[in-house]
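Notes follow once the structure below has been shown.
On to subunit A.
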Amino acid sequence: MTPWLTILALVPLMGSVLVVLLPKSRPTLAKQLALAISLVTLALTVVMALQFNGASSEPFQFVESYPWIPAFGISYSVGVDGIGLVLIALATTLVPIVVIAGWRDVDATSGGSVKGYFALILAMETLMIGVFAATDVFMFFVLFEVILIPVYFMIGRYGGPQRSYAAVKFLLYGLLGGLFMLTSMIGLYVVSAQVTGQGTFDYLSLVGMEMDPTAEKLLFLGFFFAFAIKAPLWPFHTWLPDAASASKPGTAVLLIGVLDKIGTFGMIRYCLPIFPAASEFYAPVVIGMALVGIFYGAYVALNQNDMKRLFAYSSMSHFGFIALGIFVFTTIGQSGSVVYMIAHGLSTAALFLTAGFLMQRANGSSLISDFGGVNKAAPVLAGFFMFAALSSLALPGLVSFVGEFMVLLGTFQRYLFVGGIATLGIVITAAYVLRLYQKSMTGPLAPKLVGMKDLGGREVIALMPIVVLTLLLGLFPAPILNVVNPAVDRVMTTIGATDPSPTIASEGSGK
Partner candidate 1 sequence: MPASGVFSLIWLLIALPLFGAAVLLLGGRRTNSWGPYLGVLTVVGSAVLAVLMLVAMMGHSAEERSVGQSLFTWVFADGFQADMAFQLDQLSMVFVLLITIVGSLIHIYSIGYMSHDADKRKFFGYLNLFVAAMLLLVLANNYLLLYVGWEGVGLASYLLIGFWQIKPTAAAAAKKAFIINRVGDVGLSLAIMVMFVTFGSVSFGDVFSQAGEANEGTLTAIGLLLLLAACGKSAQFPLQAWLLDAMEGPTPVSALIHAATMVTAGVYLIVRSNAVFDRAVWAAGAVVLIGLITIFMGAIIGSAKDDIKKSLAGSTMSQIGYMIFAAGLGPIGYVFAIFHLLTHGVFKAGLFLGAGSVMHGMKDNVNMRRYGALRGLMIITFVTFMAGYLAIMGIPPFSGFWSKDEIIHAAFERSWVIGAAAILGAGITGFYMTRMIAMTFFGKARWEDDVHPHESPAVMTIPLVILAIGSTFLGMALLFWGNIETWLEPVVGFASNPTQLSSTTLLAITLVVVLIGVFIGWRQYGSKPVPVDAPSGNWLTRAARRDLYGDLVNEVVVVRPSFTLARWLTWFDSSWIDGFVNGSAAFVGGASGRLRRTQSGFARSYALSMLGGAVLIVAALVLVRLS
Partner candidate 2 sequence: MNPANYIILSAILFSLGAIGVLVRRNAIIVFMSVELMLNAANLAFVAFARMNGNLDGQVAAFFVMVVAAAEVVVGLAIIVTIFRSRRSASIDEPNLLKY
């Protein structure tokens, strides 16, 4: 059997090392190498995904397991289910896009090391693949924490004026969450040692382990806290606007588009199956947080004058939807959440990258008030911006709609009123997204933008795949749903949740 996941993770890692080893005087070569590596990784992902058997009854595929730190029952174990697979695919898709889009983001004159930036991106790719592929809780945690470091450097070294503050805030917030998760994880290990006699971090052994209910609740909290910070859910979100506004667009794409998904991924992969009773116990709280987040994020976004901060708050609102779908315990909701994760990754990428191109043309300003009338001066840019905005507001026909609707439907299925209220969120989403578009793209051309150029070939090439994927998956989401649905079914079986059945059908069967 080919060790697909290991190969997949190693390729960008080696690429990262190679890029670092290049001489400083050859920045273009570094970029080209990074692009080539990321494309190879993408190709490998595609080949791997084609071999994935959606109908398999195995919980994980492409499984590899080697002892790593046997002293603590830790192993190097990887494997993917449908959820992990699509998230890996998202990561490996976005990396080359970010590389192309960020081709000129860093140059030697601005003091940043070009090869460093691209090496960090590749290193991140490795970690992202690993974190979605890990089937050992410890390994997951390690990658979960380590991934903070490259992002920290990417924000802190290559970011905007507030980068130090943002980077430190990001790192400390993430570490704090991680440390609580560490405590819980150790607790889990200790419990597993008491239950099975042999402490283990193996995911499949931990799932379904009998635990003392109180302990389970406490352990759940540790994990959830880390994920809630990462995702970020209200009220643990304030690092995100700062991080987003201080980052380069490419960094922000990887950070919000992929990295933050680790939080929601963690909830569905770890919180629910390992702590089913606690998840159920805390579900109302989480749903409340998610619901508040949906509206809170949207309303705050309505009042932002900084584009990147706006996107950050908008993401927070979207993460509310994702968490909502996960914690309503319906198949549709959870499948929807996973689709939403992909969709949000794509739409975030589109938003940040177009906004990034726009900002480059306005001397780096990201203030909405500095823009206006772009539509006339740069119709292609405005067109992509429009598309990104529509993707963000979940226009039917785009993949974000599939995710959002499934989440809402799944929620509604379980909790009528929660679903009903959450649905109202789509109005405010439209309000802030279109307000942004109106203020930045329409009307007379802003003085700062006089003489601006429209998007060039490279920029269009970077954005086009996102557009195509968003549309294609919106109209034909089967590639995602085919692999995600079985995985979600498994989660539902593990936690012992059943979907509510339609009233008519249930009455019919009752007769």
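The rule is short, and it goes like this: contacts are C-beta pairs under 8 Å (C-beta built on N, C-alpha and C of every residue); 3 or more make two chains touch, one makes a residue touch a chain; residues count from 1.
These made the cut because all candidates are chains of the complex that A comes from, given by their letters.
Given the structure is predicted, the values throughout are model-derived calculations rather than measurements.
All listed chains 1 or 2 share the complex with subunit A, though the touching one is 1.
Looking at the complex, you find that subunit A touches candidate 1 at residues 169, 172-173, 235, 237-239, 296, 299-300, 302-304, 331-332, 335-336, 373, 375-376, 379-380, 383, 386, 390, 395-397, 401-402, 405-406, 408-410, 412-413, 416, 419-420, 423-424, 426-428, 430-431, 434-435, 437-438, 441-444, 475-478, 481, 485, 488-489, 492, 499-505, 507-508.
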